[in-house]
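All protein chains but one are shown at their positions in the complex.
In order of appearance the chains are A and B, and numbering begins at 1 in each one.
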Amino acid sequence: MEITSATPPGPPPPRKTSRAGDRIFLGLSRGSGILLLVIMAAIAVFLTVRATSALSKNEGDFFTTFEWAANSTPPKFGIAVLAFGTVVSSLIAMLIAVPVAIGIALFISHYAPRKLAAPLSYVIDLLAAVPSIVYGLWGALFLVPHLGGLYTWLNDYFGWTGIFAYQGGAARSLFTIGILLAIMILPIVTSVSREVFLQAPKMHEEAALALGATRWEVIRMSVLPFGRSGVISASMLGLGRALGETMAVATVLSPSFTIGKSLLDPGGGTFAQNIASSFKESGEIGKDALIASGLVLFVLTLLVNGAARLIIARRKEYTA
Amino acid sequence: MSDVTMDSTVVADSTPLPSYTLRQPRLPRWAPAALAAAAVAIGVGIGLGAGLGSRIQWGLIAAVVFVAGMFALAARVEGLRQAKDRLATSMVWVCFLLAVVPLVSLIWETVSRGAKVLDGNFLSHSMAGVLTIQPGGGVYHAVIGTLEQVGIATAIAAPIGLLTAIYLVEYGRGKLAKAVTFFVDVMTGIPSIVAGLFVLSFWILMMDNGYSGFAGSMALAILMMPVVVRSTEEMLKLVPNELREASYALGVPKWRTILKVVLPTAIGGIATGVMLSVARIAGESAPIVLLVFGSQVINNNPFEGAQSSLPYYIYEQWAAGNEASYDRAWAAALVLIAFVMILNLVARGIARWKAPKAGR
Partner (left out) sequence: MAKRIDVSGLNAYYGTHKAIEDISMTVEPRSVTAFIGPSGCGKSTFLRTLNRMHEVTPGGRVEGKVMLDDENLYGSGVDPVAVRRTVGMVFQRPNPFPTMSIYENVVAGVRLNGGRYRKSELDGIVEKSLKGANLWNEVKDRLNKPGAGLSGGQQQRLCIARAIAVEPQVLLMDEPCSALDPISTLAIEDLIGELKERFTIVIVTHNMQQAARVSDRTAFFNLAGVGQPGKLIEIDDTERIFSNPSVQATEDYISGRFG
């Protein structure tokens, strides 16, 4: 500021340094933006290159083979079990977490006494920061031993469906993973939904109130319709996290390359968990095979996150 | 007042609108609390009676009894609309409790089990020469690893993220800016393990470098960049345009305006964003498994040889699978949580202290 506070009379002197400064600064900042794009492209390219080299040596079918023997000769591996485990555990997580998160978000935005609401949303934000490995440790050493009773009960009443049959033993199954992932994505889904609910226009809520609506009817008439797309994108963001979660799954699951009939059977695996668990025993081809499975995970999360972003963008246009 | 009769509203009489009184039968105020107490009693009773081992089940039974009981009671006394309202209220409360229970348990377990072996010795020693089944040893090497890896990652990611955000807010028009915005969003969703695989494939497999803290830092930096860009962008957008225009009107070139006017105004928020992203990557363990490899001994050099890190240490101690190692895992988890929470609290403190007054 000091250079220009007093403007000398006459035409302003040419400012060579500042023009150069502008050019350098623009170059640096634009360069950073381009670097980000380059990194994204590089991720896709490098993963694809390594993945193709692995796939060319694969004796099994990458999509339908039910085993992971990438280090034996000849290597034979397929992602069927991993894809199943990843999708199923994430879906269970969504089924549990989304309704609960909507409930908590509504609790904070419309039900809790004001004195409770502010600290509560603060705590929820803090919980989003708990590292996933700590969730994993808690899941393995606390949650797993405590789920036996629940699973026995599920088996007693819903065992006939097949998917809730429980043979006893440690509860280190896909369903447990689903519960743990649900707890982990709860904060993010909650905090995004809460923001959307808080933005719901007061005037529409008052309109509903003035018609003689109960609190629930106000929410159903004016808050939920307004927040629907926001909740959907929040859930997608949560889904993206659940799909890619690594260490918590790796700690809790007892992996095996089978797809059990029951969700409560121990075993199964997810993309991320398999990479972390089998990395250290992998040779060159084994690592490339893991990279190939990572590429699938990458594409999967790209699709989910892209969809979430599209919904958010559409919503912005809609409300603007 | 007026000689128009009520019959001017012709249709009203043919429409069966329910006649209304202001006084509706209501449940007494203490009813929900009483019912909650009864539900807990029933839950415990059934749990004890049927010999259910899991406390989680007791809680679930109590919750179901409460929600169903409240609905039935309200439907009988107050009518269906009120009953639905009560149902929604109890569901929302149950959701809240359902979520609080595991989260409180997580914190409680970590603190109570972690405090057991957490002391000065634990913080100042490595695992060198300690068998995993023995008690003793510590996290010093892991703390060193975490600090160095996170430090380097921040040194890479913070400037790039900051400059990118400046580009997007101050210069960004057109296709490039749109592409960058979109891919920053996409990048936010990259699973940490994928970032690890990327660095693995190009730095270790293709360029044939060994495992090192620095390799882990690169993966962490990739995870950190989009977070820094996003939060910095938000903060820069909060800086009122009048400030920029006032500066331009004085003939100050754009880059100096950004450096001297825009950034100082937003610096509190930017610092908060950077610290929150540091807190996020400090807890990442997946890339460390792939790139840093883990180590039992102190390695102060992040550019050469395997290191450890706090999250990795927890995983490793858990995997060792005995009581002594579990104790160490909990203690390390407590250290990690404390570190992350302190970062969070400080960051939010800064945000509150330095909040731009003219924002929003």
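To be clear about the criterion, a residue touches a chain if its C-beta (ideal position, glycine included) is under 8 Å from a C-beta of that chain, and two chains touch if they have at least 3 such contacts.
Please read all numbers here as calculations on a predicted model, not as lab measurements.
**Student:** Of A:A20, A:V38, A:L95 or A:L211, which one is in contact with the hidden chain?
**Tutor:** Answering carefully, the residue with contact to the hidden chain is A:L211.
**Student:** Among A:F25, A:F46 or A:F226, which one touches the chain that has been omitted from the display?
**Tutor:** Final answer for the missing-chain contact: A:F226.
**Student:** Which subunit A residues would touch the chain omitted from the figure, given the whole complex?
**Tutor:** Residues 114, 201, 203-204, 206-214, 217, 221-222, 225-226 of subunit A touch the chain that is not shown.
**Student:** Using the document's contact rule, name the residues of subunit B that touch the chain not shown here.
**Tutor:** Here the touching residues of subunit B are 1-2, 4, 6, 8-9, 11-12, 14-18, 20-24, 26, 80-81.
In this section, only the chains that are shown with their structure count from here on.
**Student:** What whole-number Å value describes the gap between the mean CA coordinates of subunit A and subunit B?
**Tutor:** That pair's centroid distance is 12 Å.
**Student:** Which residues of subunit A touch subunit B once you look at their complex with the stated criterion?
**Tutor:** So the residues of subunit A in touch with subunit B come to 1, 3-5, 7, 12, 15, 18-19, 21-22, 24-26, 28-37, 39-40, 42-43, 46-47, 49-50, 99-104, 106-107, 111-112, 122, 126-127, 129-138, 140-143, 146-150, 153, 183, 186, 190, 214-217, 219, 237, 240-241, 243-247, 250-251, 271-272, 275-276, 279-280, 284, 287-288, 290-291, 294, 297-298, 301-302, 304-306, 308-309.
**Student:** Quick check: in the complex, which residue numbers of subunit B touch subunit A?
**Tutor:** Going through subunit B, the ones touching subunit A are 52-57, 60, 81-82, 84-85, 87-89, 91-96, 98-99, 102-103, 105-106, 109-110, 159-161, 163-164, 166-168, 170-172, 176-177, 179-180, 182-195, 197-198, 200-202, 205-206, 222, 225-226, 229, 247, 250-256, 258, 260-261, 276, 279-280, 282-286, 289-290, 311, 314-315, 318, 326, 329-330, 333, 336-337, 340-341, 344, 348.
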